[in-house]
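All protein chains but one are shown in place.
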Amino acid sequence: MKKDGALPYRIATLASHTALQILKGAKDEGFETIAICQKKSRRVYESFKVADEIIEVENYQQYFDIEPQLIEQNAILIPHGSFVSYLGWKRVQDVKAMHYGTKQILEWESDRTKERQWLLDAGLRLPAVYKSPQEIDRAVIIKFHGAKGGRGYFIANSPEEFNQRIKEYPEEKEYAIQEYIVGVPMYAHYFYSQLTGELEIMSFDKRYESNADSIGRIAAKDQLEVGIKTSYTITGNIPVVIRESLLPELFVMGQNVVDASKKLCGSGLFGPFCLEMIIDKDLNFWGFEISARIVAGTNLYIKGSPYTDLKYDVPMSTGRRIALDIKEAILADNLSKVLG
Amino acid sequence: MKKDGALPYRIATLASHTALQILKGAKDEGFETIAICQKKSRRVYESFKVADEIIEVENYQQYFDIEPQLIEQNAILIPHGSFVSYLGWKRVQDVKAMHYGTKQILEWESDRTKERQWLLDAGLRLPAVYKSPQEIDRAVIIKFHGAKGGRGYFIANSPEEFNQRIKEYPEEKEYAIQEYIVGVPMYAHYFYSQLTGELEIMSFDKRYESNADSIGRIAAKDQLEVGIKTSYTITGNIPVVIRESLLPELFVMGQNVVDASKKLCGSGLFGPFCLEMIIDKDLNFWGFEISARIVAGTNLYIKGSPYTDLKYDVPMSTGRRIALDIKEAILADNLSKVLG
Partner (left out) sequence: MKKDGALPYRIATLASHTALQILKGAKDEGFETIAICQKKSRRVYESFKVADEIIEVENYQQYFDIEPQLIEQNAILIPHGSFVSYLGWKRVQDVKAMHYGTKQILEWESDRTKERQWLLDAGLRLPAVYKSPQEIDRAVIIKFHGAKGGRGYFIANSPEEFNQRIKEYPEEKEYAIQEYIVGVPMYAHYFYSQLTGELEIMSFDKRYESNADSIGRIAAKDQLEVGIKTSYTITGNIPVVIRESLLPELFVMGQNVVDASKKLCGSGLFGPFCLEMIIDKDLNFWGFEISARIVAGTNLYIKGSPYTDLKYDVPMSTGRRIALDIKEAILADNLSKVLG
């Protein structure tokens, strides 16, 4: 590592999702940065001055075409939601460039059944899943997997109600029955350093979903007239701090998820991750999903969150925390510890 | 310009709306500031220490009485929503003091028909407007212009439903029929510098409206009992970041609005502006309104937003960005470029 001047590694990522904070954080920690950019996105990453170099691609599937450039430039690739979504967890395994975090864990994140097993192993409280309508003993939500693109659903409180309501959907053959949890969504952003062995709580957010987060602005009477149905398209994120007395339990849950991951694959989960939960009126946490990489809700905290402001003397975004992890690994001559 | 000491110009604004950040930003850029203040507001601007001088007025219509003081003090006036609203766009044209931004554009912002034409010229997607109830072919909202102060409205899905529902409002003669868009509100704050020719995305917010943003807290059953009707009085603002993959389209929309404005009047729109939009579940943007000056949603970001934190090394509010634009114009001996 050169003492004066930039670090001899570069940080690269696909120019979407959380790339702005990843690249900004990398620059703040002394790295040169590369944005892998679609033509239409170029202006964004130039305007915000986060990329020392822009590699233009037609689409993100082209990643493997430009990978040799990354390898040649000693670039460390930071995966995020769009990266995993565009390539798919299987093709991510073929990445040859240096990759921050454990690639294999993405399979566990991507497969609903495996993800549920992981979270149950970690001792999280999950909504019950019903195998048959006859078992319905409380409010449940019935979600269709069929032609309607997963958007169709209805609610039932008993086998009788189920049998009545299902008649309205004669074309739907496949469905899942899940316990219906009422409470507020909460997304907890964690960082676990493989290098230091420390788990950190970085921040929290709630999503801003269309139309779920606006139909409440329509009076019930008007909703009924227009026949409003809920959809859950993510359009952005809103900051939130959590009730301080819930933090001890959050540390326990995060730690259990990390510990359980070590039994799933190689070095398990490390770096940033997110538990997506519902908190009910009795302050129970209900786990819904885990993201085993940086999530978009952290985009709120480019200059640090109320939580990182406690712990760090500099503005510490999750993107910067990743770069710091890499830098400390390089300085400790132990870079492989944070690659996977 | 004096090298040591304050700039030989002052920044002045009406003490309301976004005056706190405008004055604070001006001081941060080295200007002395003047707040034109109603007696009851004096305490606010003194407590937050943003005004080097306070000129007290009985009401804001008195502006022209105190204008000579502004001219004498070499003050540059920053317009904002309350300024435009209290004086009206026509009287703003009579302002003799130095005025930041293009005065003529305020006519286009204030007139519904002209505003719609501007946004259509810029290629924005707008809700359809129906000339006659017979044309109704989807969910529409019928808004009354009449005695009820614009608060009355109902929703209809067909000409038949319209004919049925309109009978409940025998006293209402004037109404507008507009396509009913369901999605989340998003306010995009832009800054376009006439001096540098650069368009910047500054931040985003959602409004906090009474009662629209609280009726969702009332269970549907209770809403129906109490006969809740939605109202949209702005009480404040809530921060939000937008899904990163939507930023390319936001730059395009902002640029198109600026470009289209140049055909409307003189030097067109420059300085801060805001596009008020709905994002539907398919991630389409629907334009509703444009504010051709600083908006109150930027009050959230007095110490910078997640977006300005990327681009600037200092905390850059929209108010400070205005002052920086003026300072750079002064330093380039080109102040007239930012006045209008």
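For reference, chains read A and B in written order, and residue numbers begin at 1 within each chain.
Following the convention adopted for this analysis, a residue touches a chain if its C-beta (ideal position, glycine included) is under 8 Å from a C-beta of that chain, and two chains touch if they have at least 3 such contacts.
Keep in mind that what you see is a predicted model, and the values were worked out from it rather than measured.
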Of the residues A:Leu87, A:Ile136 or A:Ile215, which one touches the chain left out of the display? A:Ile215
Write down which of A:Ile71, A:Val241 or A:Ala332 is the residue touching the left-out chain. A:Val241
One chain is left out of this view; which of B:Ile54, B:Leu195 or B:Ala220 touches it in the full complex? B:Ala220
Subunit B residues touching the omitted chain (full complex): 16-21, 24, 40-41, 43-44, 47-50, 82, 208-211, 213-223, 225-226, 228, 231, 233-239, 296, 299-303, 315
Under the stated touch rule, tell me which residues of subunit A contact the chain that is not displayed. 139, 154-155, 157, 180, 182-186, 198-201, 204, 206, 209, 212-213, 215-217, 220-221, 223-224, 227-230, 238-248, 251, 278-283, 304, 306-307, 309-311
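Keep in mind that, in the parts below, only the chains that are shown with their structure count from here on.
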Geometric centre distance via CA averages, subunit B-subunit A, whole Å: 33
